[in-house]
Structure formats: structure tokens, C-alpha cells
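Taking it in order: structure first as C-alpha cells, then the write-up.
Missing here: one protein chain of the complex. Every other protein chain is in place.
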Amino acid sequence: MDLSYGSRYDDFREEVRSFIETHRHLAAPDWDVSDRTKLQEWQQLLIEQGYVGRTIPKQYGGYGAEPDILEARIIADEFARAGITQGFSGQGIAYLMPALLAMGTDEQKERFIPPTLRAEMLWCEGYSEPNAGSDLASLKTSAVLDGDEWVVNGQKIWTSTAESADWMFCLVRTEPDAPRHKGISFLLFSMKSPGIEVVPLKTMSGTHQFNEVFFKDVRVPKDQIVGQRGDGWKVANLVLEHEREDLGDPNFTQQRLNFLIDLMKTETVDGRRLIDIPVYRDRLMQFQAEVMALRFNDLRLLSAKLHNKNATLASMVMKLQGCEVRHELEGFAIDVLGEHGLLYEDAPYVRNDGSWQANYMFNLGLIIGGGTAQIQKNIISERGLAMPREPRPAS
Amino acid sequence: MDLSYGSRYDDFREEVRSFIETHRHLAAPDWDVSDRTKLQEWQQLLIEQGYVGRTIPKQYGGYGAEPDILEARIIADEFARAGITQGFSGQGIAYLMPALLAMGTDEQKERFIPPTLRAEMLWCEGYSEPNAGSDLASLKTSAVLDGDEWVVNGQKIWTSTAESADWMFCLVRTEPDAPRHKGISFLLFSMKSPGIEVVPLKTMSGTHQFNEVFFKDVRVPKDQIVGQRGDGWKVANLVLEHEREDLGDPNFTQQRLNFLIDLMKTETVDGRRLIDIPVYRDRLMQFQAEVMALRFNDLRLLSAKLHNKNATLASMVMKLQGCEVRHELEGFAIDVLGEHGLLYEDAPYVRNDGSWQANYMFNLGLIIGGGTAQIQKNIISERGLAMPREPRPAS
Amino acid sequence: MEFGLSQEQTLLQDSVVQYLNGAAPLDRIKRFVNNCEPRADDVWSGMVDLGIPSLIIAEEHGGIGCELLDAALVAESLGSCAAPVPFAATAVMVPWAIAEAGSDEQQLRWLPKLAEGEVIAGAAVTEAISTRLDAGVHANGDTLSGRALFAIDFEADVYLIADRDLSLYLVDADASGLRRRPLTTIDKTRRYGELVFENVQADRLPGSSDPEVCRRVIDAGRIILAADTLGASQRMLNKAVNYSKERMQFGRPIGSFQAVKHMCAEMAAQLEPCRAMMWYAAHAFDARPEEARLTICHTKSHLSEVGKFIARTSTEVHGGIGFTDELGLHYWFKRIGANRQLLGGPTQLREEAAMRQGLVEA
Partner (left out) sequence: MEFGLSQEQTLLQDSVVQYLNGAAPLDRIKRFVNNCEPRADDVWSGMVDLGIPSLIIAEEHGGIGCELLDAALVAESLGSCAAPVPFAATAVMVPWAIAEAGSDEQQLRWLPKLAEGEVIAGAAVTEAISTRLDAGVHANGDTLSGRALFAIDFEADVYLIADRDLSLYLVDADASGLRRRPLTTIDKTRRYGELVFENVQADRLPGSSDPEVCRRVIDAGRIILAADTLGASQRMLNKAVNYSKERMQFGRPIGSFQAVKHMCAEMAAQLEPCRAMMWYAAHAFDARPEEARLTICHTKSHLSEVGKFIARTSTEVHGGIGFTDELGLHYWFKRIGANRQLLGGPTQLREEAAMRQGLVEA
């Protein structure tokens, strides 16, 4: 056991901290893509500094450093601590780029990675369809080769940032006669292509974080396919792994827990602080213990990555447990607020901008999205515990 | 809504009460079959009074009253209130007799019902087998007709009272070539038949409440079959329905809850009564609410029976919910007792004879036995909610 | 002995549901919510035709003279339909308070109008249960000052107010010195708001000097909210079961997967016993007052827990579509959430239940 990072890393942390101190006024929030110039300037600064695209080769516009898990963690930690965004980290950078580096052609890497990294090319992800949710491999959006172009028809759903994205990476069925998983390909195309319609999808929490995207004879140049025809499922799984790790992050939950403790220390009922109500305090401590377990598990995963150790099961359970705790925690905050927990949106007296209610719902969405809790449990039992799959039904 | 039973029933209740007052010194506990004479005398007295075998026809040694649900409930309530046993109510009386009345021949009724009722013929139930638990219909104990006799070979498990019973009612496979459910028959035979061996089965709680029973060429007269060959599954289900209703009885849970409240009012930690610890009190009230819901549900079922109303779902959930609450309640009692909750058997300072620990385990057995919680949920979803069965696996 | 609903009661429930299915289907609810309509007069007028506002009002005042159980059964139907109409205050808490504690004059003045549905009454009694943010109303003679939060059936013509001593008052919505401010909550199928009093002339209910009257008004409100949750939960369970039979994934209806089946079975197993519990508690209010407080506290807290579980689980069974605004499942989700917090959350109710039994040290 050695919980210290060592002096080289302590120095690096100091360097990151002092950069942030000096430049934080330039930071552009990554959820606001309306001021692209500001976004791109901030992004450029971070690339030069090596805080964005750190391990992306120089030839693709990155910083070209050797992968270093602790450096990456220190950068993430320090930006989070400072409460500013670590550059733009849309789906293109977070999910597509690793897949392109692994399976793209040299041409594709040169063409797509640099502008993606500089936030000049914003991406959205076209995976789920109305009839392909848990059963993603049953997707039906089709692409048929017509001369030198794919012709795409169909519909995607749950596409976040589709309204602002420049490009989409998209799963389509190109081999209708192949077995389900082998008939899918991974296409890249501009969202400005004729035949694309983006329709906002409002969720239960009242926000527009998602869209439906409709394709009608959308024409895509033949070479904008990543991997071979029928490789799409393989490429997609590279992406999905990264995605699942992001969900249920216990460090974010810890932040919410800290907000809640502050709230319970100030808010009163019948003149008594909420924290002084033993039943609430007991439950709060239960959450603290659960979040603590997940945070230490996260530390274990970091260390396992660092030392190439196996921690498959520990990593598999993070989404399931993390999202569950997050949802329950927000629900508990609503409870301790009594009637005030109901307040929402522009209501007077609303606490923490209504975020307890908003997150209670959004986190239920997380339990459902990115692989429902039921699918997660299937995966844990089959891949983590080597339990038998359900027998194939007689047809 | 009319929660009163009406004056006729109030009179009847008075009658039962005064009988109990006068005769309670004669009562024999039904779990102690060592003094058969006392048991039978008490039983006889209750039969004459119409408190046992009330609706069994006179010709079979019963009291011959018209079925009256409220009378039955009043008798049960008053004996429970007085804390004495309502006569002997072994598996023969509770489960076999209704099945015999419905599907037995006149001869069988005449031969078996009177001595069963008088507690002269004690029964045990031979259903489960080591490899036929949840999947009871896969049972393998075989009976082959040899002349005028069935020859039984195989093994049963979880047979309570096998060590003291005179007879067994038993499921055996008589038609090995028929579909699973149609190959089973329902046999009656004496436990004194040569070839039967009873081996006590100790459970986790340390008690011997169950047995394994082994059959080696046990010969059973041909006519000791209830229903036709292959009717066994039908007869068994008559029995199982009665059994499941008995499990998870909320009135018993209420009694345990009352004991616990008394305990929490007297027991202290650091000089504070347990009931004065808000976290414990809150949880106690949660149990009280859950038990209350089940008690009122039970009242609803009584009324539904009385008025021939449909309450299938309400009745289906009683075992699942009832056993769950009972198990959890006992576990909570262990918690509030702190280290003292660990004490068991002959330990000094043990509380309530160690019943919290014993029941915590026994009630887990109830969750498993008589149709596991998983089987109950299958039943509720398929028969209660008309959800589709799992597809048959491809073989 | 009959512990169950009469044919009339079942008919009453059915007629409300049938009416609302026609008059307030999902589209109508959405319009009500999205346009922030204060009242859905079209829906309300049909409720009046059905006699709903007159349900527990005595016949002599133009009502039907039913017991609280009947009102709770209607609340169940309203919850089942996520109905955008006032009810708990205007049809139950206020008329009951006036009948119980009002003078003859007050009764004559208000009850017939309430029965006719001409007047809508709100109720602001939150601070009689617990106080947050220094809210609360105090009386100086017949003049009220202070703030009352989370008035129920807020878009009303008259309000029932509890002061700090649990005395009850009626105040006209347009009384001088009264400021009304709507409070946006997650549940937009009903209206809530704040009332700010600056020396507002109020009409005291003379019989309310016994604080037990105010507590009984709260009891009545609580069982109505619990019944609403029962109806909404049952509907969410039904929706989950139905959806699971239609939605195909992996080549089969998701309702044939054991995980989904067991989720639905657990919902049913938890919910079904709540039905008898709600009947008993509502019936006890009139027929067994000595049992009423305890059974009502337990019924509301228990249904709040079960409802929370069902709201979440039904949404999960629906998967992504359950999370959309479009499907509208969330109206029920949020209604259950609101019922949970209003007039005392589960922890508060359990403590009151313990108090009622003398289990809390003075």
C-alpha cells in the first residue's frame, strides 16, 4: 500500500494548480457550445499545455505524451477541485477518438482527430433506436451502398447534443442477411447532410437533453466507415466501455453528499436542524458509507490500471451501484426537505436550484440508460461470475 | 363496510369464550404428541363441541355444521387469544382431509377421516425430494403396480412429523412415460410399512423439525390411491393451496411485534430504553405499518370468502409478503438487542428463549419452503398479472 | 360483516374513472400543465355533475352525506387518472371542518356552495404539522398575520387556515391584506401556493378551539393523499404490466423475462395489501375514531414508501420511453412524489404513530 503519488507527481499537481489559478478566467463551460470561439480558444490553450489530448500523437494535433494514469487523474482531480471544466470533452473526444485510434485508417485519423480535438468538429452518438434499447444489436437503421455512397434510412433516439453537433458517429445495418451482431457497421457523417431531421426529446424532468434523429436517404461517402463492413459492433463496444465507466462516478456523488450535509446543517424544521434529527442522520451516514465504498473502489481501479492488475468485477459493478446510490441519495434529500423538496424550477424557496428533484429524475434515467440495471446484472452474472446464459428459446 | 359480526356471532363468540374458560386446563398442546391420550381426549371434547371438524359430516365423525366462515374465524381467534391450542391440527386434518373430501372415495372417507379427526391417525406429507424442490413435478419416487400392491422406492425430504406420524400421504410417479405432471399419483400408506426409514434432518437453527424418509420396496395396497392414476398433481394442488395460506399469517407476526414492543420498552442500552432510540423507533413503526397492511388484507380475504368475492391477487401475495416481514422483523429484534441478540439456547441472559434468533432462521426457511419467494413471484406475475411465461428453452 | 366495497362504491369509482378517461385524457392533462392553467373548468364541471364536491356534505346542505371512505375512493380514482382538479381541500378537508366546527351561519353560507362546486376552497394547514422557514400564521382576535406554505387546492375562492394554536379560520381569496403566490412544484397536475397575511380579516370556526378538530382535518387530508397514491400506483403498475407485454426486445416481450416479471410481482405484492389498509383507515375515520389517527398515519407513510418504489420500478420497466415527457408516465410519478411530501412525510408520520401509542417519551 502506498497512497502517495510521489514527488514527481506532486510537482506535476502543483504545475496544474498554478496553471488553473492563472488561467481560470478563460475557462469555457463545456455544456455551453453557443460561444464556439471561446470554447475553442480555451481548448487550444489546454492542448498546448497538455491537459487535453495529452496522449494523442502530435501528428493528430495532440500533446504526444506517454500515457500516464496518474497524470491523467491529477489533471481531472485538479480541474474538478477548482470547479472549472477540463476543456471540451464531448462524445467525439471522450468516445469516438479512442475508437478511431484503435480501428480507424490513417486517413481517418488525420482527417477527424485534429478538428475533433480542437472542438471544431462536435460529435453526437447515433446508437439507440426506439425498438433497439436494451437489445441494441437489433437496430434497424439501414445503410445500403449505392455506387460510392451509403444511403442511410431510419431513426435514432436518445441522441444528446444532436442539435449542436457537426457530425455523428452512427451504427447502421449494412448486412441485413448476416447474423444480428455481424450485420452492423460504424459510419461517420456530417449532421448537415441532406435528409437529417433533429427533433428535441423532452424528458420527465422537463429539460431537452436528448433528441430523436430521423434519416431519409442520407448519402454518406463510402470511405466514412470505421473498420470493415460488419465490424460496427466491435467498434461500438470500444465506445460503450468508456461510456459505462463514466456513469455513476462516485466523486460526483461525494460532491452531492457534501452539498446535502451542508443543507442539513442549515435547514431547520420546527426550529431543529435537519442534521439533528437522528433518523435522518442515520440514513445520511448510511449514504456516506456507501459512497465511501465506491470511492475507494474507484481508487482501487486507478491503481489496478496503473499496475496492470485485474479488477474486472470491481469495474463492472460501478455503474450499477454508482447510479443506484446517486438516485437514492437525491430522493433522500427530497425527503428531508419535506414539502420544500417538491419545489421546482422558478419556485420561490427552491433549494439548490431544484437540483435534488432534477437529479432524482435524471439519475433514474442513468439507471435505465447506458445499459439498464437489468442488463448490468446480466453482464455481472455472466461475465463477472461466469454464470450460464439463459437458454435460447425454442422458436 | 360493516366491521361488526352481528349479534348472532357475538353470542357465538361468548359461547366459545366461556367454553375455553371452563376447559382450558384440559388443553393439550398440538406440538406435543407424546401423550396421545391427553391429545385425543382434548380433541374429542372439541369435536363434540364443534370446534374441531366443525363442517365435517357427522357420518365421518365430524360435527356436521354448515360451513360458516365467521364461526370458523371466531373459534380460531378465541383460541389464539386464550393462547391455547385449538385441538390437534396436524397435516392430516389441515391438508389431507379437505383433499379426501373433495377427491376420495366413500370408502376412503369412511376409513381415514374419522380416526384422523380424532387424532388417532397422525399424518405426514411426502412431497419434496432432494432433486424436486421448486420443480416439484420432477419428483422421482416411484410406485410400480405389482399384483394388488404398489411397490414404492425412492426418497422424500423436508418431511415434518415423519418421526411421530402413523401414516403418510405421498406423491409418487406411477406413469413414467406420461408428461411430467400427468405421471404422478397420490398414495396413502402406513409409516409402519416395512421398508420405510426415517432419518432426522437437522436445520441451521439446530432443531430437528424435519426428516428425510427413504422407501425401499414399500408395499401399499392398490386401493390406497386418492383419485385415479396420474391424478396426483391435481390432488396435491388442493393441499398446497391450503398450505400456502397458512404461511406468513399476519396475526402471528402481530404477536411477535407486540412482544418486541414490550421488550423495547423494558430493555435498555446505556440506561436508555430501546424504544427511546429514535432510529429504532422509526424502524419499529415501519414494521407496524407493514404488519397492519397485511392484517387488513387478511380481513379483506375473510370478507371476500364470506361474500364469494374475488380477491385472488390479495390472497396470492400473502405468503411472499408475510414471510418477508416476519423474517425482517426477527432480524430487527436481534439488532436492537445488540450483542445480547447473539445469545442462544441455554445461554444466560438470553431473551425470549432465543426465539428471535430461532425465528430469524426459521422464517428464512419459510421464505424458501412451500414455494420459494422466486416461485411465488413467478406465480404472482403469471397468474395474478397475466404476464407471459418464460419461453420454453430450445433443447 | 362486510369488509369490502359496496356495489355503489365500485360504481362511484368506475364512473369517476370513466368520466375522466373521456374528459381528461393525457392530452388534456398535458394542456393543463403546459399552459399553466389555474383551473381546468371543463374537467371540474363534469366532476360537479357527478356530485363529487358534494360527496361528504350532509343532505340538508345539498350534499350526498357519504362517509370519508367514499371520498377516499374518489381520490383513488383521481390519482389513477392524474386528474387536474382540486379535491382534497375543497371536497373533503374544508367541508368537513365547516360541518364539524362551523357555526350554523357558516355552514349555511358555505356548504351548499361547496356542494354545488360553485366555490372552490383551498386549505393551508402545513404549519399545524411542522414549521420550516419560519412560516406560520398567528391570530390577533379575528385578524391573521404571517405566512402559510403549500396551500392545497391553491386556485381557490376561499381558504381554510390553521393558526399556531390549531384554530381554524376561513379567509376569502380576495380578502384585503392577503397575498397569494403560486409555488411551482414537480406535480403540475394540481396547484399549490403560498399565502401571506398582513392583518387579514378572518372568519373563525367557533368549534375549532379544540385542536383535535384541526388534527382531524389533517387526518382526513392525509387519507385522501394516501388514496390518491394508491390509485396512481395501481395505474403505474398496470401500465408497466401492459407495456411489458407489448415491448419486444431480444425477440420476445420483455414481460417474459424473469427480471421484469419479478419487478412487476414485487410491485403487486407490495401494493395489493395497501388497498385493504386504505379502506380500513378511511372507514375508521368515521366509524372507529379511536383507531383512526394511528391507522391513517401508518396508511399514508406505508403507501408513500410503496408508491415511491412503484413510481421508480414502473419507470424502469418502461425503459427509455418511461423517461420521456411524451409518454406522460411522469405525471403519475410526480403525483406520487408530491403526495409523499405533503401533510407529513413518512418519518414524521411514523413518529406521530409512535406518539399516538404512548411510545415517545414526553
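Order of writing sets the chain letters: A, B and C. Residues in each chain are counted from 1.
Operating definition for what follows: contacts are C-beta pairs under 8 Å (C-beta built on N, C-alpha and C of every residue); 3 or more make two chains touch, one makes a residue touch a chain.
Small disclaimer: the values here were computed from a predicted structure and weren't measured.
Peer 1: Touching the left-out chain: which of A:270, A:353 or A:382?
Peer 2: Reading the full complex, the residue touching the unseen chain is A:382.
Peer 1: Pick out which of B:53, B:133 or B:322 touches the chain that's been left out of the picture.
Peer 2: For the chain that is not drawn, the touching residue is B:133.
Peer 1: Among C:262, C:302 or C:318, which one touches the chain that has been omitted from the display?
Peer 2: The missing chain is touched by C:262.
Peer 1: Suppose we count only contacts with the excluded chain; which residues of subunit C make the list?
Peer 2: Subunit C touches the missing chain through residues 257-259, 262.
Peer 1: Determine and list the subunit B residues touching the chain excluded from the picture.
Peer 2: On the side of subunit B, residues 128, 130-131, 133-135, 138, 157-158, 201-204, 206, 267-271, 277, 279-280, 327, 331, 334-335, 337-350, 357, 361, 364-365, 367-369, 372-374, 377, 393 touch the unshown chain.
Peer 1: Across the whole complex, list the residues on subunit A that are touched by the chain not included here.
Peer 2: Listed in rising order, the touching residues are 1-6, 9, 70, 261, 265, 275-276, 278, 281-282, 284-286, 288-290, 292-294, 296-297, 299-300, 302-304, 306-307, 309, 313-314, 317, 320-321, 374, 376-378, 380-382, 384-391.
Keep this in mind: only the chains that are shown with their structure count from here on.
Peer 1: Out of subunit C, which residues touch more than one other chain, so two or more?
Peer 2: Correct list: 252, 257, 260, 347.
Peer 1: Could you tell me which residues belong to subunit B and also touch two or more other chains?
Peer 2: 278, 282, 390-391
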